[in-house]
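Next up is a structure, given as structure tokens.
Excluded from the complex is one protein chain; the other protein chains are retained at their positions.
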Amino acid sequence: MKVGIVGASGYSGLELIRMLNMHPIIDGLNFYALTSNANDISDIYPHLKSIVKGPIQKWVADQSINENHIIFLATPHGVSSEIVMNISDENVKIIDLSGDFRLKEEQKYNKWYKSNHPCFSKTSNFTYGLAEWNKEEIKTSNFIANPGCYPTASILAIAPLLKENLIVENSIIIDAKSGISGAGKGSNEVTHFTNRNDNFAAYKIHDHQHIPEIEQFLSMINPKENYITFTPHLAPMTRGIMATVYSTAREMITNEELQELYKEMYKDSYFIRIRDSIPCTKDVYGSNLCDIYPAFDERTNRITVISVIDNLIKGAAGQAIQNMNIMLGLPEETGLTFTPIFP
Amino acid sequence: MKVGIVGASGYSGLELIRMLNMHPIIDGLNFYALTSNANDISDIYPHLKSIVKGPIQKWVADQSINENHIIFLATPHGVSSEIVMNISDENVKIIDLSGDFRLKEEQKYNKWYKSNHPCFSKTSNFTYGLAEWNKEEIKTSNFIANPGCYPTASILAIAPLLKENLIVENSIIIDAKSGISGAGKGSNEVTHFTNRNDNFAAYKIHDHQHIPEIEQFLSMINPKENYITFTPHLAPMTRGIMATVYSTAREMITNEELQELYKEMYKDSYFIRIRDSIPCTKDVYGSNLCDIYPAFDERTNRITVISVIDNLIKGAAGQAIQNMNIMLGLPEETGLTFTPIFP
Amino acid sequence: MKVGIVGASGYSGLELIRMLNMHPIIDGLNFYALTSNANDISDIYPHLKSIVKGPIQKWVADQSINENHIIFLATPHGVSSEIVMNISDENVKIIDLSGDFRLKEEQKYNKWYKSNHPCFSKTSNFTYGLAEWNKEEIKTSNFIANPGCYPTASILAIAPLLKENLIVENSIIIDAKSGISGAGKGSNEVTHFTNRNDNFAAYKIHDHQHIPEIEQFLSMINPKENYITFTPHLAPMTRGIMATVYSTAREMITNEELQELYKEMYKDSYFIRIRDSIPCTKDVYGSNLCDIYPAFDERTNRITVISVIDNLIKGAAGQAIQNMNIMLGLPEETGLTFTPIFP
Partner (left out) sequence: MKVGIVGASGYSGLELIRMLNMHPIIDGLNFYALTSNANDISDIYPHLKSIVKGPIQKWVADQSINENHIIFLATPHGVSSEIVMNISDENVKIIDLSGDFRLKEEQKYNKWYKSNHPCFSKTSNFTYGLAEWNKEEIKTSNFIANPGCYPTASILAIAPLLKENLIVENSIIIDAKSGISGAGKGSNEVTHFTNRNDNFAAYKIHDHQHIPEIEQFLSMINPKENYITFTPHLAPMTRGIMATVYSTAREMITNEELQELYKEMYKDSYFIRIRDSIPCTKDVYGSNLCDIYPAFDERTNRITVISVIDNLIKGAAGQAIQNMNIMLGLPEETGLTFTPIFP
């Protein structure tokens, strides 16, 4: 089986390369980019020397499509839609890691992404690839909109409470913290070492494009759930996202009941671990796992849920491969059983 | 004027030494500890060599008191109360940096600090040293309970909204992130480099001893304010606290109105800067400043306020010196006009 | 095949667990410690939850031996020798990760390790496990002294020049930089986050116990090579060692000739990559690779060689498994083909 990775020189592309190169059913990888190219991927990423070979080729719509059975678009929003717009072959399988095909309302896309979508009608072909909640639909889809990093951590943390109707509507506040790799490979003020090292920052308050993505999914679970508050932060570390998710309980619940509820809800989800101690981001570093810890506070009647993921894996490339596995009828964990690396 | 610092070898003590050594009206520093001692402070902290001299002496209650005009207790909770319990001289001025004399209800102290206070009645002598809100009382006090690091960042962020009665009661959620120096000088699993580096953690969910301290103060502003939710986190950095404070607005307000309100509220507070861009912790690194950024979200009717401090300065030693200045009738910023160090 | 790991709760033990758990020919892992114990390894290391199970048992000499085909001693120096001293079974295979059985002269051990070896005569049974230079001997050995982290990076960098007699005797200076995980899991001033973060330190100048280990090996290649200068440093990072190795060339050589020489010398070494650009420690993070970059300077007639390893893998656990593979007649890379993780 041959796989194409568009945007191979970005961080999500890089993680796709690393993991697909070890994947048992993949026997060919092709690397593409729109603007950059390299005679060999190891010219850009010398750590891949002697492990992965291959040029980064210019992406040429249908021609490049034909060279592969599956295409991963590890391209930024705006670029993915341009690529999809120019694909005429409808039999190809595409997993898009950008935000271009996640939102179901064009107006919301244009508002939150601050740009006009060039081919919004294609969105209806795409299935939201959050396997823990959407596996059956993914199985029969050819087009996957891979969830954003923040939505993955956030939805996995809070969805069980919504599903069981345990929380007061519109009481959800998500305080999320990300490593800097989430800001991508581009060099700018945000990714400059001395701006980030030994420093903690917030950004895009009330304004992050992952807000409508989270709201859209949560409102499918409970139509009365209309809005959330979400604040992204940058922590001085390379990888990892922690979402600290607050909500108000409808009634008292014990921590033991919460543990049971979460374990039951995710009992068939290979990558979810319900924790009885508070997780940290390094507990899942280098893995496709999501660790979740729910806690009820009887003083305030609030439930705080902590979830952690590796933003480049469960938050991007790993989840994309998990979706590929499901589309291909493989166990979802195929080629993804990495033990977290600690320390 | 002679000043004694008890707990001189801890981080708060160290910052007191650095700043008091440059303070214009202090001409003598004495260092004390209960158990450790050193022939010279630079034996423990070689960066002080040639700059600060002096042994760390054993603290001997009234005798040590008599050697100083003012005593800073940079000792852990439980230790400060032991020291205060054994002081008979009532004319001494004491600024305690621990949590021992901040709470006004003994039951709450015993519950949240998980120990019995040895001399709770002394608490009534102490004034809560949050100068921006309590300056008049501090001026006439001899005993100051210096606020905790998290309460300082949290209260300064949210108190103006409470004061103006702008937010729905009991809607406050505080998500706080601290550098590791907040965990103190002790070597343990929490402070081990490889447990913290490139890692983000939460701890003491619904259980941190700063919760009742914040609630006590806020309820003095609005008696209907009964509880908050507060989650502390550890970010992989040495210094700095960011508090991201959420609340629900009673009615709509513009960001311009929020800016005005905050600026007016703190117009006489030397160390508060109301920011029109989102601050990061390095913006106040090495200074006694607290930068605050409030933002209203019309979608959710919530107000998010970001505040940042240097946890060892405005969150501990700097604020203690600010209190000393006020007690002595000096301008509060005397000896504390440090420019933040960036990068 | 069953494997025992003594010192399972330390960092080297932890990496042995992670990698042996995925090793294709291992079907049983037993964890031991002398003093600590846990009902399950995930009680100490929650990131292993659902991935690795098993108690940490108390080590009981011959009884524990009998439960395993191979024993890894991931114990500190002084402890490994105590364990070996009490083993009567001579058929067991032991791979010791400590420094206890590396030095061939008792006097040097006692001097550099500042303690008396309890069973020095056993040292003669041990083979120095630097597979790239010693593979034939390892194949037929039952007892392996796994090289130290600094010696691994240092010897792999400089040995080719000595072997080819290209450098002036006793001109070698090794300036080595290590991540903090090299200081182990113990909590102390050295491993305290705030002492290490944003800080760079040197230690044990002219006095590190890896000096005689490096000298012993190099003098086996060239008996006229008598001494080196070696300085270890601590860099504010979790993993990785860079050795910057200086020597004086006997005569001019081009960088192309150096590249050829190194490539030829290591052409059968799976884990060595001769680089034509300067490597950084992250280029080998999470892998058993050692990247090497040699450079001649015609101005000074000196050769500078840079080598990088992951100190916990090629510098400890990975190399130990490489040795196990060789002892068992397997390809040396069996179960060790990890792609470096970047970013």
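Order of writing sets the labels: A, B and C. Residues in every chain begin at 1.
Here, contacts are C-beta pairs under 8 Å (C-beta built on N, C-alpha and C of every residue); 3 or more make two chains touch, one makes a residue touch a chain.
Everything numeric here is computed off the predicted structure, so don't read it as measured data.
Asker: Indicate each shown chain that the hidden chain touches within the full complex.
Answerer: It touches the following shown chains in the full complex: A, B, C.
Asker: Hey, which of B:69, B:204 or B:275 is the one touching the hidden chain?
Answerer: With B:69, B:204 or B:275 as choices, the missing chain is touched by B:275.
Asker: For a quick check of understanding: of A:185, A:250 or A:263, which residue touches the chain that isn't displayed?
Answerer: A:185
Asker: Among B:3, B:48 or B:249, which residue is in contact with the omitted chain in the full complex?
Answerer: B:48
Asker: Among C:206, C:224 or C:267, single out the residue that touches the unshown chain.
Answerer: C:206
Asker: Out of C:22, C:85, C:173 or C:330, which residue would touch the omitted chain in the full complex?
Answerer: C:173
Asker: Given the full complex, what residues of subunit B touch the hidden partner chain?
Answerer: 11, 14, 18, 21-22, 45-52, 181, 197-198, 238-239, 273, 275, 277, 279, 282-286, 312, 339-343
Asker: For subunit A, which residues reach the chain that was dropped from this view?
Answerer: 11, 180-181, 185, 187-189, 191-198, 236-238
Asker: Residue by residue, what part of subunit C touches the chain that was omitted?
Answerer: Touch set of subunit C with respect to the missing chain: 170, 173, 175, 177, 179, 194-195, 197-203, 205-206, 227-229, 231, 233, 235-240, 242, 244, 246, 278, 280-282, 285, 295, 297, 299-300, 302, 304, 306, 308, 343.
Operating definition for what follows: only the chains that are shown with their structure count from here on.
Asker: Have a look at where subunit A meets subunit C and say same if over half of the interface residue numbers show up on both copies, different if under half do.
Answerer: Result for this pair: same.
Asker: Just the number, please: Cα centre separation of subunit A and subunit B in whole Å.
Answerer: Here subunit A and subunit B have centroids separated by 38 Å.
Asker: Taking the mean of the C-alpha atoms as each chain's centre, how many Å separate subunit B from subunit C?
Answerer: 46
Asker: In whole angstrom, what separates the CA-based centres of subunit A and subunit C?
Answerer: 37
Asker: Counting only residues that touch at least 2 other chains, which ones in subunit A make the list?
Answerer: 197-198, 238-239, 282, 285, 343 - these are the residues of subunit A that touch more than one other chain.
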